[in-house]
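The other protein chains are all here in position, but one chain of the complex has been omitted.
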Amino acid sequence: MERKFGEVILDLQNISLRFGGVKALTDISFNVREHEIRAIIGPNGAGKSSMLNVINGVYHPQEGQILFRGQQRQKMEPHMAATQGIARTFQNIALFKGMSVLDNIMTGRNLMMNSNILQMALYWGAAQREEIAHREKVEEIIDFLEIQSVRKTPVGQLPYGLQKRVELGRALAAEPTMLLLDEPMAGMNVEEKQDMCRFILDVNDQFGTTIVLIEHDMGVVMDISDRVVVLDYGKKIGDGVPEEVRNNEDVISAYLGTSH
Amino acid sequence: MLYRENGQFKTSYAADQQIFPILQDRWAIALLLVVAFVVMPMVGSEYFFRAILIPFLILSLAALGLNILVGYCGQISLGTGAFMAVGAYAAYNFMVRIDGMPLIAAMLLGGLCATIIGVLFGIPSLRIKGLYLAVATLAAQFFTDWAFLRINWFTNYSTSGSVSVGNLSVFGIPIDSPVSKYLFCLVVVCVFALLAKNLVRSAIGRQWMAIRDMDVAAAVIGIRPVYAKLTAFAVSSFIVGVAGVLWAFVYLGAWEPAAFSIDRSFQLLFMVIIGGLGSISGAFLGAAFMVLLPIVLDQLPHWLGIPMSTATIAHLVHIIFGALIVFFLIVEPHGLAKLWSVGKQKLRLWPFPH
Partner (left out) sequence: MGFFLETLFGGLMAGMLYSLIALGFVLIYKASGVFNFAQGAMVLFAALAMARFAEWFPKWFGFESLLLANLLAFIAAMAMMVVLAWAIERFCLSKLVNQEGITLLMATLGIAYFLDGFGQTLFGSDIYSINVGMPKDPAFIMESVFEGGVMVSKEDLVAAVVAALLVIVLALFFQKTKTGRALRAVADDHQAAQSIGIPLNKIWVIVWSVAGFAALIAGIIWGSKLGVQFTLSLVALKALPVVILGGLTSVPGAIIGGLIIGVGEKLSEIYIGPYFGGGIEIWFAYVLALGFLLVRPQGLFGEKIIDRV
C-alpha cells in the first residue's frame, strides 16, 4: 500500500526527564510526521510511557525542546495539549469508572461544547441542541467501534477488551490530529488484537490521524507501524523503518534478541 | 410486569436524553408531585410540617448541594455548615440593611455570598487533594463559626450572634403558616433539584465526574481542573447557601452560629453517604432517613413502653448513625439511591429474571 506522509508535525529534541535523582529519559530526539503511525518500543521501564507523558504535558522535561507544528512549546499543562489536538489512551485504562460508556465518550468532546453554565442548568435552547448534536457524533464513534450494545453500561462493568475500546473512543471523540496510544493491545487475545489493529489502521486511514503507539507485540508493531523508535533505559538505541530496526545490532541485543 | 420499557421506542436523541426516559417513571414522579403539592397541604398536621417535612426539604436541598461537590466532583467538604451560615447571615444582612428587600432576592444574594466564600475556600483544592482538602475545608467551618460570633457587624451588633427575622412574604403572600412555609420550601427545592439534575447531565456534570473518577485522564482530554473544581465549589455552595437561608429564615426564624456548627456539616455528609454519592435522588433519600430516624428512635421507647431518658436516646442515635455509616460504606457505597435503582432493574425483568 502506498502511504503518503506529510511534514514533521512533532519534533522532540534532546529530551531529558528526571524524577529526583532517577533519570527516566536521557537526551532523546525523534520526530513524528503527519499521517504516520510511529511506534515506540523497548523493554519494561525503558521510559516509553514517560515519553508519551512528556508529549502531552503530564510530565515536564528538565531539558530539551518540543516543537509541535513548528511551534516551540514551553511548560504546558495536559489540557493545553488537548486543545492543540493531542489525544491519548493509557496503559492501565484510565476511564471514568462511575460513568456510562456514552458519557465517557461524550466527555471526550468537552472542548467542543461551548454553552455556559446557566444554559446547561436550564437545559434549554443552545445547550440542548449542542448536547444532541454531539450525541450524534458520539453515536458515530460508537458505531465505528461496534459497542452499541453497551452504550448505557457503566464502564466499570465492562470486560477489559471493551474498556480499551471505549478509551479509544473517548480519545477519538476529540477528533484529534495526533493520537497517543499506550499499549492499546496489552492483555488482549488474538481476535481482540486484530480488531484493535483494524480500528487503529482505519482511524489512521479515514481521518488521517497521526498515531504514536507503544506496543509490546512485535508482530503488531512490525506490521502496522511506519517507523519505530527503540528506547532502552531511557536512551534511544534505534530509530527507523521496521526492517532497519529489526536488523539493528543494539536493538537485537537489548530487546529483540530473544525473539529472533 | 407493569414496570417495563418494552415497546417504548425512542426515535430521537432528545427523547433518549430525558431525565426519566421510562414512561412509568414519569407517571410516578408526576404522582409524587401531586401528592407533595396538593394532597399534603390538605391532610398534613402542623407537627408534620414543622418537625418533618420542612426540615426534610431544606436538608435535602443542602445535601443536594453537597452531593454536587462530594458525589459528583469528588472533592470532600467538611465545611458545609459554614457555607449555610454564610448564606443565612448574608441574607439576613441584606434584609436588615436594605429596606424592602424581597425574600427571594435576599435568598439568592445569600446564595451568591456563599458561592464567593465557597470558591475562596475551594482554591486550595487546586493544589491539594483528598484528605488534605478535607482538613482544609474544616478551616472554613472554624473560621465562619468564629467570624459570626466575634465580628458583630455581621449580626447587626446583637449579642452572641443570635438574630431573627419575621414577617416573611413572597410576592405579597405571607409565609407564616406551616403550610405556606412548606409550600415555599417545596417550590424552591423542586426548582433547584431540576437545575441541579440538568447540570449533572450536561457537559459540566461530565467534567465534574471526570475529575472525580480520574483527574489526570480528565486533564489529558482537555478538562481544566481549575475550572471544573471551582465551578463545582461555586454551584455546590450556592445551593448550600440557599438552603442555609431557608433553614435560618423559614425553619428556625431566630438562630445563632451554633445552628451551623460542624455537627451540621457532618450530618449533611452522612446524608449524602447514606442517600447515595453522586445521585440527586440520593440527597432526598438520605435527608429523609436522617430526619426520620431520630424521630422514630425518639418514639420507639414510648411505643414499646420502655422508659428511656432523652440523653440515652441521643446517644443511641449516635451509635446507630455511626454503625449505619460504616455499614453503608461496606455493603453499598452508593447508598440508598443505588439500592433503589437495583430494585428498579430487578423489577424491569420481574418475574422473568432473564
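Labels for the chains are A and B, by order of writing; each one numbers its residues from 1.
Keep this in mind: contacts are C-beta pairs under 8 Å (C-beta built on N, C-alpha and C of every residue); 3 or more make two chains touch, one makes a residue touch a chain.
Not measured: the values here are computed from a predicted model.
A.B. asks: Thinking of the whole complex, not just what is shown, which of B:I104, B:I128, B:I173 or B:V191 touches the missing chain?
C.D. replies: Within the whole complex, the residue contacting the unshown chain is B:I128.
A.B. asks: Of B:L149, B:C190 or B:L339, which sits in contact with the chain we cannot see?
C.D. replies: Only one of B:L149, B:C190 or B:L339 touches the chain omitted from view, namely B:L149.
A.B. asks: Looking beyond the chains shown, say which of B:Y13, B:F48, B:Y251 or B:F266 touches the absent one.
C.D. replies: B:F266
A.B. asks: What residues on subunit B make contact with the chain left out of this view?
C.D. replies: Residues 74, 76, 124, 127-132, 134-136, 138-139, 142-143, 145-146, 149-151, 216-217, 220, 262, 266, 269-270, 273, 311-312, 314-326, 329-330, 333 of subunit B touch the chain absent from view.
Keep this in mind: only the chains that are shown with their structure count from here on.
A.B. asks: Using mean CA coordinates as chain centres, what's the subunit A-subunit B distance in Å?
C.D. replies: Centre-to-centre distance between subunit A and subunit B: 40 Å.
A.B. asks: In the complex, go through subunit B and note every residue touching subunit A.
C.D. replies: The contact residues of subunit B facing subunit A are 12-14, 17, 195-196, 198-199, 201-207, 209-210, 212-214, 216-225, 231, 235, 278.
A.B. asks: Which residues, counting only subunit A, touch subunit B once they are in their complex?
C.D. replies: 56, 58, 77-79, 81-83, 87-88, 90, 94-99, 103, 106-108, 110-111, 113, 115, 117, 120-123, 127-128, 130-132, 135-136, 139, 170-171, 174
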